[in-house]
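With one protein chain withheld, the remaining protein chains of the complex are depicted in position.
Chain nomenclature is as follows: A, B and C, assigned in order of appearance, with residue numbering initiated at 1 for each chain independently.
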Amino acid sequence: MPGNSFGKQFRITSFGESHGGAVGCVIDGCPPGLEITEKDIQEELDRRRPGQSDITTPRKESDTIEILSGVFEGQTTGTPIALMANNKDARSADYEEMKDTYRPSHADYTYEQKYGLRDWRGGGRSSARETLARVAAGAVARKFLREKLGVDIVGCVSQVGTLTAEICPDTFTRAEVEATPIRCPDKTKAKEMISLIDAVRDEGDSLGGVVLCTARGVPVGLGEPVFDKLHADLAKAMVSINAVKGFEIGSGFSGVSLKGSEHNDPFELDDKGDVRASTNNAGGVLGGISSGETIYFRVAFKPTSTIQKEQSTVTSTKKKTTLAAKGRHDPCVLPRAVPIVEAMTALVLMDHYLRHRGQTGDG
Amino acid sequence: MPGNSFGKQFRITSFGESHGGAVGCVIDGCPPGLEITEKDIQEELDRRRPGQSDITTPRKESDTIEILSGVFEGQTTGTPIALMANNKDARSADYEEMKDTYRPSHADYTYEQKYGLRDWRGGGRSSARETLARVAAGAVARKFLREKLGVDIVGCVSQVGTLTAEICPDTFTRAEVEATPIRCPDKTKAKEMISLIDAVRDEGDSLGGVVLCTARGVPVGLGEPVFDKLHADLAKAMVSINAVKGFEIGSGFSGVSLKGSEHNDPFELDDKGDVRASTNNAGGVLGGISSGETIYFRVAFKPTSTIQKEQSTVTSTKKKTTLAAKGRHDPCVLPRAVPIVEAMTALVLMDHYLRHRGQTGDG
Amino acid sequence: MPGNSFGKQFRITSFGESHGGAVGCVIDGCPPGLEITEKDIQEELDRRRPGQSDITTPRKESDTIEILSGVFEGQTTGTPIALMANNKDARSADYEEMKDTYRPSHADYTYEQKYGLRDWRGGGRSSARETLARVAAGAVARKFLREKLGVDIVGCVSQVGTLTAEICPDTFTRAEVEATPIRCPDKTKAKEMISLIDAVRDEGDSLGGVVLCTARGVPVGLGEPVFDKLHADLAKAMVSINAVKGFEIGSGFSGVSLKGSEHNDPFELDDKGDVRASTNNAGGVLGGISSGETIYFRVAFKPTSTIQKEQSTVTSTKKKTTLAAKGRHDPCVLPRAVPIVEAMTALVLMDHYLRHRGQTGDG
Partner (left out) sequence: MPGNSFGKQFRITSFGESHGGAVGCVIDGCPPGLEITEKDIQEELDRRRPGQSDITTPRKESDTIEILSGVFEGQTTGTPIALMANNKDARSADYEEMKDTYRPSHADYTYEQKYGLRDWRGGGRSSARETLARVAAGAVARKFLREKLGVDIVGCVSQVGTLTAEICPDTFTRAEVEATPIRCPDKTKAKEMISLIDAVRDEGDSLGGVVLCTARGVPVGLGEPVFDKLHADLAKAMVSINAVKGFEIGSGFSGVSLKGSEHNDPFELDDKGDVRASTNNAGGVLGGISSGETIYFRVAFKPTSTIQKEQSTVTSTKKKTTLAAKGRHDPCVLPRAVPIVEAMTALVLMDHYLRHRGQTGDG
């Protein structure tokens, strides 16, 4: 199977370039009878949209979603749900320079080598505009998970550049996250992060950061033992997002320094006599299967590659040149990354829920 | 598709439990005409085998591989290659205690909840013995990649507990790696690591660590733009290995602290006039597609969950109890993890090579 | 994977209902560098379009295709090609009766039982309008196969009701097929078929028939040994088309009556010294793999289920009732079925060509 589909039972197939006719996706395998409207989806898309705050790109993009199929009288019918947003007002002229010059740390060079040609307008298929389809499909999955299973997916920004916020995966709320444009629930750190972004933007430079994402209320039993471990699929989902360089679940890279006796999560019985883990270094997954504890993981985003500072590079005709981005770009993608990370989380959980229900009859 | 297969064009399907009849896998999609023998495979399996040195478990396991199909007169025929190792000398009695007690940070509890029953002997399907199939299949992929494309996959241990070695991804050799039982090419650090493992084992405790893996000589163009980015598939491959908690490519989590101007890899022309990157924070992948630079990434392994120290836990009949592992287990899985990480790397690259060749006709 | 995708390497994902926003599909895995325009696709769609002749439904449907992505400056880029036709002028009111009444031999009852609800407007997803996406995607595959491999796919109507034409699979041409509205290259039989259709339509009844399809110039080697035999995938492709009840390749059901000595196709050497079969009861496939001979097969279509004659049926509230279709429907789908059968043939061959090229490097 080619690589523009994701998921096995709840499967999305994505299409579209930055400056083609449209971007969108087809969801195949959605359970019938889910109430869904364009408004449900638009709400999540607006969190991803460029131009939503001072610290994101002021570029205007149309993110207005249409449901083309698979929904009848407000409910999913079980047939494919096609979601599409037209591309409007795309000023290709702004990108003329990209036609012949390989932007450093972008996909221009590798696309051209792989395919022999590339749609250079706005990066074509490598544009982050592609994530619109992920967020749209994720909104459908998320609604199902919330309504049918009570699953709550909440992500936030926990690091920008060198500024790190300590955030407990079990307690921060979406309201706290949405309270600041940087989407960091620690208000003090949030202010510092915003100031840092402002400063770096003024230098014509950019910043990276980390998204912490959590899924609370996930039932025990989702995921499969070997290759399709729940966290392996989360890893793929996250690392497939533009600009992501790393993924860690639970204790992650820092857990490496602990001894087994410190790292293991002892089982205990809670007040209701149910099995619980007294710590959660595992991050909510044991042996690839959800344990009923909060799932939490961190996703590392590199600093935005498109910067206004001048950089050395080469052209497709193999000449040395320099490049400095024109126009205004995101100095830091982190706030817009939160809904994308959440959406991919919803897609993975939804897929594994349907798979689990199919195999075992549970749910 | 259920979760015991990996890869789309070079596809392995794995089977087997720790104490069932056999473990093995079926490789489907292997190119015809590759010369392969059981010896080629056994060589890699011996690096994964328990009991190979003082710092691994002294447990004896039969890792003798048989090729059951798909090879005729020493060459692959293009039909499925079934690889199998019988399970011998399995002393289930040693595991009686696991029957009713959930080992902390193991899969006993989640398997039982998911499936309603579990093969408790040696952890069943959750046993690391499953990785034998990965290494066996990886040996086939690796041979193809080396012989047909000149790809060289070399991994090593770069961290054990709190001990970190600085290793340049471009230069360390397999000979250096194999020179010490800990598989760390930095001889001084290797000694310290071994001492640390010895000490912690004597405490009845365990250690985690990090594997650094590199693939050199990978041609430009492997990987796909959106979901099946080359490093997304590497992330899934690695995080699907038992005990893995994190994955990072190139600059990874530490790259987050750099600014864009520091992190970007400028393009330049080399002596032959070919396009190269003058730095490699990307880790050899741009926009999901191999760039021709060395691919390198790090994989975090948690400390071994099975320890001799006493731990709190509960039974399947919901009673509190304690557990202390009997017998001898790996105090640190890192040295045995290196061939597993390398094998999964080979499977991902092989799969993407065949996919690329199919779509574009290149190669 | 849910069931709205077809193909493994050249993979289409279809969406859309008769009266929703649009119908279309996403092609994933198309080789880059293929020149394709909307005109190339429209040409095939016009052969499938309702209202193209006196013997098809006079219903007007918009089949105007848009390429939304994956094509840049007239060439495929290797990224997903989204194709879409808006649904216009749909008069749902015509279908009000279908809301509560199960049309005999239609999918109304089974959809409602499976999903708990159904989009009853025009049959929703079960409408033959879905085949628009197949023909559109098939046009892309077909162009590649013709230009790069010299493959020629030609189908025709060989039977309508009880009228059968004897047609040699190796020689009839597309020009002959397109010369009559019934798409039967035997002119005499064609006239009889048209008269028969006229008569049966006037009775308010309908007819079935058989499409004979051929693929000439297919290189030796496409297809796989066991489950994905080339003709097994053709069988699935054809039987997945609305109204199809049977598939046979080569000698088919009538070959059953021959003895082995009569049925076997002896090998011989042609003038160039190449291996050829002196007869072709096989239908161009041996052991699941194309042999280089003409591939030919027959597809049985049942008489159109929608008829103006009154029929007994029941309602969704479990009451007996009768139903007589209003408006004008196809009295015989055969002429419009030809381009659909050809399109599915192109999709199967294209998929197997890319798979073969990936595994073996041939091509």
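Here is the rule we go by: a contact is a pair of C-beta atoms (placed from the backbone, for glycine too) under 8 Å apart; a residue touches a chain by one contact, two chains touch by 3 or more.
Since the structure is predicted, the reported quantities are computational estimates derived from the model, not experimental observations.
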item: Given C:Lys148, C:Arg174 or C:His263, the one touching the chain that is not displayed; value: C:His263
item: Residue touching the undisplayed chain, where the options are B:Lys114, B:Lys245 or B:Lys302; value: B:Lys114
item: Contacting the left-out chain in the complete assembly, out of A:Gly3, A:Gly16 or A:Gly29; value: A:Gly29
item: Residue touching the undisplayed chain, where the options are C:Leu212, C:Ala300, C:Val341 or C:Leu354; value: C:Ala300
item: Residues of chain C in contact with the chain not shown; value: 1-6, 8, 14, 102, 104-107, 109-111, 113-116, 125-126, 130, 159, 161-162, 200, 203, 205-210, 220-221, 223-229, 231-240, 245-253, 255-269, 273, 275, 277-278, 281-283, 286-292, 298, 300-307, 309, 311-314, 318, 320, 355-356, 359-360
item: On chain A, residues whose C-beta touches the chain left out of the figure; value: 1, 9, 29-32, 78-79, 225, 354-355, 357-361, 363
item: Footprint left on chain B by the chain that the document does not show; value: 1-5, 8-9, 11, 13-17, 20-24, 26, 28-29, 32-33, 66-70, 72, 75, 77-82, 84, 114-119, 124-125
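Definition applied: only the chains that are shown with their structure count from here on.
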item: Rotational angle, Cα trace of chain A fitted to chain C, multiple of 5°; value: 180
item: Mean-CA-position distance for chain C and chain A (Å); value: 39
item: Chain centre separation in whole Å, for chain B relative to chain A (CA means); value: 26
item: Contacts with 2+ other chains: residues of chain C; value: 1, 9, 29, 32, 78-79
